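Below is one structure. I have some questions about it.
Removed from the display is one protein chain of the complex; every other protein chain stays in position.
On to chain A.
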């Protein structure tokens, strides 16, 4: 009796397993067959379902709008039902995003060039080149150069969104102007003045941190080199003042030594907090709670950052300064981010239409970024924005476009003015649009990243002394294969550079 029962159970289990497997086969075949609905959609679009993944917290207002106004507008414009799915930021460029891509889910989300290269190599993104015509409006408002960053082998794998001043990001010092004025100074033009600013403020407010950060190589550029360096990644920089295709192995330069010594000085002086090496999240939180005197700046940080600091310090004012002059600002392109469509998507063209909507006109921009006028925001006579809710919708930073963006009533005119003229005289990096294919040096890259965290980053941030720590660090760097990595990068970059400058 027992025997029969157990056999029966085993049989049942086997059956269940088999049935699960077989039904799945049919299902997984569906996305592969990819019936091309673009044909029927040319006239009178057929209904479609799209899933847009965004990262961060979903606010309750966003949830509400996604069901109501967003739904209606998107349905009306492109006859699609869009589901917004929010994932934690940790899942960006990996984690669940990877799983969703690998399992062939039908969705779109934003990406960066690194993640694009990795995923395209695995065949996880849809080639969007055939659908570029769907972007009629977006193309008008997004810089053409931005598209190049997401082209691989002549194919477009992601669509850049946004257009705003982006040059010289993190090259300026973002100074707490209120503190600067408190100690009787008006502006900062050099490293000496910056350090004087620290000393003076430290006397009055010993509880404040000087620079809540661990990386100031861009800010200090004027003090350790004559080159106009622009970093391609942690290991490789380009000298933008030279018109050649030479890449620079950053950690092997004399400049790195001088920079490390400057940072050591800061560290010993207490400008950089001692915990910066071990507690990185604390740094940002320090800055946001008004505990820092200066930070690395971007064009938009004076007004973006002020919003969070003003919670702790209501009269905080932030101003960007450069520690030197005479070097053109370098830009990687003016886009904010780029959207890709997963390889499992049934209707890539409809996704493209949705991206187009994000940068189509003022009306749609206002709706996606700010919500409903009167309920979520008001606009005064000067075209200034007052938000009536703190809930964020489709993230502001993602959409930001000079053609459409609005400024808050609290942002002073001079800051808006400096933001609008920020990119004047800036140049596009000579490496913009170059994408490194790391397949042949993947192992080296992994090892190098290990050496970076363990040895080079502490030296660069002044936590370890250059003279004592560097020889061993360099040895490790060599052992990890920096030479092979640099050679491969140089080879690919030279080939690409020659191709780019062929016509010139």
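As a working rule, a contact is a pair of C-beta atoms (placed from the backbone, for glycine too) under 8 Å apart; a residue touches a chain by one contact, two chains touch by 3 or more; residues count from 1.
Everything below uses one rule, namely that contacts and distances are computed from a predicted model.
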item	value
Record-based protein name (UniProt) of the chain missing from this complex, from "NADPH-dependent FMN reductase", "SGNH hydrolase-type esterase domain-containing protein", "Protein translocase subunit SecD" or "Carbohydrate ABC transporter permease"	"Carbohydrate ABC transporter permease"
Touching the absent chain when the full complex is considered, from A:92, A:294 or A:351	A:92
Residue among A:210, A:305 or A:348 that touches the chain left out of view	A:305
Residues from chain A at the interface with the omitted partner, ascending	2-3, 6, 10, 20-21, 23-24, 27-28, 55-58, 60, 63, 85-93, 96, 99, 102-103, 110, 112, 114, 162, 169-170, 207, 215, 280-286, 288-291, 298, 300-301, 304-305, 307-308, 311-312, 336-337, 392, 395-398
